[in-house]
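On to subunit A.
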Amino acid sequence: MWSFSKIADLVHQSLNHTFSPTLATIIEMVIVGVCVIGLFAVLGLVLVIMERKVSAWIQIRLGPNRVGPKGMFQSLADTVKLLVKEGMTPSGADKFLFNLAPYIALIVAMLLMAPLAFAKDFQMWDLNIGVLYVSAISSVSVISILMAGWSSNNKYSLMGAMRSGAQIVSYELSAGFSVLSVVVLAGSLNLNTIIQSQADGWWIFKGHIPVMISFVIFIIAVTAETNRAPFDLAEAESELTAGFHTEYSGMKFALFFLAEYVNVFIVCAIGATLFLGGWMPFHIGHWDGFNHVMDYIPSSIWFFGKTFFLIFLIMWFRWTFPRLRIDQLLNLEWKYLLPISLFNILLVTAMAILGWYF
Partner candidate 1 sequence: MNNEELKTTITALLPSDTFEEGGEWLNINVEPKDWLPLAQQLRNDASLFFDYLFCLTCIDWKTHLTMVYHLSSTRCRHNIVVKSKLDRSNPEIETVSKIWKTAEFHEREVYEMFGVKFLNHPDLRLLILPDGWEGKKPMLKDFEDAVNMIRL
Partner candidate 2 sequence: MVEEIGTTEEGDLIINVGPQHPATHGVLHLVITLNGETIKKVEPHLGYIHRSIEKMCESLTYRQFIYVTSRMDYLSAHINNHACALCVEKGLDVEIPRRAQVIRVLMDELTRIASHELWWGAMAMDLGAFTPFFHAFRERETINDIMEETCGARLTMNYMVPGGLMADLHPNFQKRVKEFITLYKLKINEYAELVTGNIIFQNRMKGVGYLSAEDAISYGCSGPTARGSGVSCDIRKLYPYEVYDKLEFDEVLETEGDSFARYMVRIGEMNQSIKIIEQLIDNIPDGDFQAKTKVVLKLPKGEFYSRVETARGELGVYIVSEGGTTPYRIKFRSPGFSNLSALDHMARGSKLGDLVAMMGTLDLVIPDIDR
């Protein structure tokens, strides 16, 4: 059975064999960087086509079906279109910040990739405070949005950015609390340890009702954090035309677009890691035969399967619900989600202390 970790080990050994350890590490870093960029591109293409197909089927349409087999290369054609388009900078804009903003959005998304465990023993950086790192870095993404909104010299952009600021700052809270509930149960901030703690069952099953509540809150909060409908107030095209990226065009717009999708992927990956056991296969009690079959499926497939399931959930929400109003959005957070998650974290802590989980 092949796995990513074996390939990684092979590369590591051969590099260390030929080069000095420092040089080998540098080369490894370059390889990882290239891989991340490659993953970015692939994720962007896959998620865009996935979103378009999901939306089309929900909307009783066919969706893209002209470019390539079943329209699978549609997003590639879109990328080419965006690349050859003129990237304009408005004359009144703060040019430096305006051009910097999309790269910050992208870099934040890239940094978030680091502690993710894509498969068994396959992780860029086994960070002992992985969860903390993720929630810290993901808050930085608001800076790129604020930067884009402010520097565009456009009132729509500014309003979109301000909405986004209020929204992300608020929803960080409940996202943090729901993540915390798993941390409390697992007793570690290390993502790898959290995954290992789910070997005998995923937290969403082991932690029963309180963790399910945190899972629901987590999904709502990350939908809001990534500015996806029904919380896409930063874009809200029927109100603010395109929100913070109204003035962006060409590749700079594409970078924002890419960063949005990659952010969706990352938060779903975190969700899958924390609640659905990451790359851990699905096991049921003592059904050894069944468990064995599940083990046979590569761990990377488990990880991506769970992640894409969560991504599909978020897409499903997007194409079903209307958008909230800004005050309702904040009401939802401060009046409903935050009290519930505060109460929930208390419950989870009690549960963890008393050992009332499976």
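Some points to look at:
FYI, a contact is a pair of C-beta atoms (placed from the backbone, for glycine too) under 8 Å apart; a residue touches a chain by one contact, two chains touch by 3 or more; residues count from 1.
Selection rule: all candidates are chains of the complex that A comes from, given by their letters.
Here the structure is a predicted model, which means the values were calculated and not measured.
Candidate 2 is the one, among 1 or 2, that touches subunit A in this complex. Considering their complex, residues 55, 58-61, 155-156, 159, 163, 229-230, 232-233, 236-241, 319-328 of subunit A touch candidate 2.
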